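Yeah, one chain of the complex is gone here, protein chain that is, but the others are all in their spots.
Let's turn to chain A:
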Amino acid sequence: MASPEFATALNMKRSSMSPRTLFSSVMTVITFVCAALALIPLVAVLSYVLINGASSFRLSVFTQLPPAPGLTGGGFGNALVGTFLTVGIASLLSIPFGVLAAIFLAEFYRDTKLAETINFLTNVLSGVPSIVIGAFAYAFVVLATGTFSAVAGGFALAVLMLPTIVRTATESLESVPRDFRQAAIGLGATRFQTTVQIVLPAAIPAIITGVMLALARAAGETAPILFTASTSRYWVRSVWEPTATMARLVFDFATAPYKSQQELAWVGSLVLVALVLVTSILSRWIVRKR
């Protein structure tokens, strides 16, 4: 580059053969290829699930019980109900605790040692492998109550969802402009009135997004469900008995030797992916609406 004639003959024309341009072009191609490679697993998984799932898909999978080994037909209506039930229980447990904890952290004890400690522990909790959380729920609920159950599964999923909810809710609350708080307090609102009537409504869309994403993740979790909710071949009659879930059903049937069960596993995967996708789109839509 720093050739002797540089100062005298200034050439400003673009040359596709100059080392600099060549290097730039090669790097652009490499980044493009890497980006495409990174997309391959996503596209492959989605299309594989879609092709295999759609070929065996029929509406009766939503309404029927799983077939006995060797038989064809049937569905996973009970597992779908079970997934909604466990995730529902998990929501009931984790959303109130998570959001209230976030209010505590963001509004009442912001920038204190205690809040920092709780934030740190929440981050640690979010890094705990889900199988460990399952083992904890097994010891804490299954052994204590003497049975696998939707409650045990819901409890495990709640512990799993809690850090996500606390973190997203804390961030949403903290991002509410200070001006709103000052205005409310200046009008003679108490700290609590300010939080409930002004700060929380302003933060709700973002909190809902966080909760929905946590829900979508929890619905697909298998490890903590394996030995908490366990599984069942029948419809749910009580929250205190073993309960089938979509994730567990896919796990069981995908490894089963019978073709009809393997097909159901693919349809189940498709339904799970669709559930997660719909939840994500819904949460984005809620945020956009604001």
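To be clear about the criterion, a contact is a pair of C-beta atoms (placed from the backbone, for glycine too) under 8 Å apart; a residue touches a chain by one contact, two chains touch by 3 or more; residues count from 1.
Assume contacts and distances are computed from a predicted model.
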- Message: Looking at what's absent rather than what's present, what does UniProt name the missing chain, "Phosphate ABC transporter ATP-binding protein", "Acyl-CoA dehydrogenase", "NADH-quinone oxidoreductase subunit N" or "Gas vesicle synthesis protein GvpL/GvpF"?
- Response: "Phosphate ABC transporter ATP-binding protein"
- Query: Looking at the whole complex, which of A:47, A:190, A:238 or A:255 touches the chain that is not displayed?
  - Reply: A:190
- Touch assignment to the omitted chain, from A:85, A:101, A:133 or A:198, lands on A:198
- For the full complex, which residue in A:63, A:117, A:182 or A:255 touches the chain that was left out? A:182
- For the chain that got dropped from the picture, name the residues of chain A it touches. 177, 179-180, 182-190, 193, 197-198, 201-202
